[in-house]
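Only one protein chain is missing; all other protein chains are in place.
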Amino acid sequence: MKRKINKKRITRSSFGAGMLYLLPSILLFGIFLFYPMFKTLYLSLFWTDTQGNPVQYVGLENFMYLFESPSFMTSIKATLLFVLYTVPVGIVLALILALLANENVKGIGFFRTMFSSTIGMSVAASSVIWMLMYNPAIGIFNKILSAIHLPELQWLLDPDYALISVAISTIWMNTGFSFLILLGGLQNIDERLYENARIAGVGTWYKLRNITLPMLSPTLFFVVTVSIIGAFQSFGQIDILTGGGPMESTNVIVYAIYKDAFINYDVGLASAQAVLLFFCILFVTILQFKIGERRVHYQ
Amino acid sequence: MSAIHLVNIIKSYDGKTKVVEDINVEIQEGEFFVLVGPSGCGKSTMLRMIAGLEDITEGDLFINGNKATSLLPHERNLSMVFQNYALYPHMTVEKNITFGLYKQKLSKSEQKKRCDEAAEMLGLTPYLQRKPKALSGGQRQRVALARAIVTQSPICLMDEPLSNLDAKLRTKMRSELRQLQRLLGITMVYVTHDQTEAMTMADRMMILNHGQIQQVGKPLEIYNQPNNEFVATFIGAPPMNVANMKVIDHTCVLSDHITIPLPHDVDPTASYAKIGVRAEDITLASENDYLFTGEIVNVEILGTETLLTFAIDEKNQWLAKLNGQWDIQIGEKVPLSIESHHIHLFDEHGQTMFQSKKKAVSSYQVKDALPKEKLL
Partner (left out) sequence: MKKMFTFMLMFVLLITACSSESDSDNNDTTEDTNAEQTSSNDATETKEDTESGKTEVVFWHAMGGNLEETLTTIVSDYNASQSDYEVVAIFQGSYEEALTKFNTVAGTSDAPAIMQTFEVGTKYMVESGNIQPVQKFIDADSYDINQWEKNISNYYNVDGTQYSMPFNSSTPVLIYNKDAFTAAGLDAENPPMTYSALKEASQKLTIQDGSNTTQYGFSVLNYGWFFEQLVAVQGGHFVDNDNGRTASAQEVTFNQDEGLNVFTLISDMYNDGTYYNSGTSWDDIRAAFLSGKTAMYLDSSAGVKAMVDSAEFEVGVSYLPIPDGKEREGVIIGGASLWMSSGLDEEIQQGAWDFMKYVSSAEVQADWHLQTGYFAINPAAYDLDVVKEVWEAYPQLKVTVNQLRETKSSTATQGALISVFPEARQKVVSAMESLYQGADPQQALDQAASEINRALEKANKLSGN
């Protein structure tokens, strides 16, 4: 009997100690993650005044409003297209560069630095550079087009090209990161696996398909997941390059949230969009893990 | 015809320092040839040059009489087993085994047949559909072997294939490997840093140090007649006892109280700097062959033999290996003897000037020698 009590006391005190250890992270997560998350969820069910205070409980009214809004539909379309434009091309490009940079030739360090250099540029700085290059009057792209006698383009002003233009600059910005991670993954692959393949005499393609890609799959999976989430959350380059225009063609959800919350002062509506975006990303990520799990080979 | 012939092979990465220097060796067909040496001696580099994984800086390589110096790895018709097995974690055991057949353009059924044979031989049949992750270290090792076997290449190269296994399994695999090699009749070039492995497995072995050949020969030849001090101390466990000495009046003087007479057929005028004695050649002295007294500092009883450590001077200790079990206390002073024909003498560069005349005893000689041994 006495022993039992003792045991209980130990359990209780060790639970306390455990909680104590967890306290800092629980506090941090609580304040900076959980509280804002639940607050967003809460606000999405209200109409808010211009100060962002909930005024009237409206249930799912905000969501209904969104689903009826052509503007929101454009946002969804823009977001999905943006992910579609940036992620596959960005990763394939980064992979090609990583494969090239993985070769051990003289001066490869220079190329590795070059290929990964975009990681060191802030989104704001690179966006400004791209904006200058896209400028229809003085930008380099139109200068090139006119030099080779092609009609000039309104890169960021034509709804047909704006999203692609932003996507191109985004690919450029993200390539450094993906490249670096993929290169790290490539260098982690045991050289012996390739040597064995050399002795077996298999071709480059076969090696790429049957050794490199499967061995790289955990890294690729990570990069794909991070890139997709990153693409969903792109903001800086859109804010600087197009401001969501023209004709809302680049008004991705994150940007729409920003505009509704901080320009239109409709926090309830912004929260509702944030909630939808959250579930959207959650869904995509779960889907990815479900599909990806089967194709990823962890060592 | 030799299976592999290396002629004046030199390897250098930076054009200045030579990793492997002027290697000349012929490896016979069906031979189990071991490259042994301490780490960094260039043995793996040599193996990889034979495989074609490293370029040969200078010299020529012949495989089955054909010049192979600049052939691509897969054109050399050989297989290779790596230290960490280099299995593909995302492929099943079966896929791993048949990976090497990709270029041979074999039919599916032929591939399957060969794979099954190899798996059967190595006891892998129940595991063919598993991933390497689900196998034990020994099983993975066997998969790597099977992958080499299925190619039916006449030459197999192995780079420290057993070093990732635990001691017990390693001993077992040694003999398995040897048997397999004999069964298949393949030429094996085997790299290891473990002299026991080399001694127990090799038909012939090559000892390398600092990229240079120290000695090539059969294991016992090398054990009994080492070319130099390095080989003498590298091969054999425990290593050969070596000490600095001076020759004074036809006697090797190691210290104040330890002197060993030179064998009478030794030229006493040559310059000798060091003496070497195998531990098993130091015996307990009887009345008439007493040489010196050793103060015992450590005793290791292994069951079949007893190892005695004794000091020869303030800094150096020697080991004596006695057959059987001896109850000797630490601190005890023990009379010891060395037969002068069992000593090795080295000059100041470590080159052998005189070597033991020991030879392996053939079975009929054993009978013959029995009473003699008993007397001692």
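Order of writing sets the labels: A and B. Residues in every chain begin at 1.
One rule holds in what follows: a residue touches a chain if its C-beta (ideal position, glycine included) is under 8 Å from a C-beta of that chain, and two chains touch if they have at least 3 such contacts.
Keep in mind that this is a model prediction, so the values were computed, not measured.
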Visible chains that the absent chain touches, using the contact criterion stated earlier: A
Of A:159, A:201 or A:218, the residue in touch with the unshown chain: A:159
Contacts of chain A with the absent chain, listed as residue ranges: 13, 17, 20, 47, 49-52, 55-56, 65, 69-71, 131, 135-138, 146, 149, 151-152, 154, 156-159, 242-248, 259, 262-266
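Heads up, the rule we're going with is that only the chains that are shown with their structure count from here on.
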Mean-CA-position distance for chain B and chain A (Å): 57
Touching residues (chain side chain A, partner chain B) in the complex: 190, 192-193, 195-202, 206, 210-211, 214-215, 217, 297, 299
List of chain B residues in touch with chain A within their complex: 51-53, 72-75, 78-80, 82-84, 86, 88-91, 99-103, 133, 147, 151
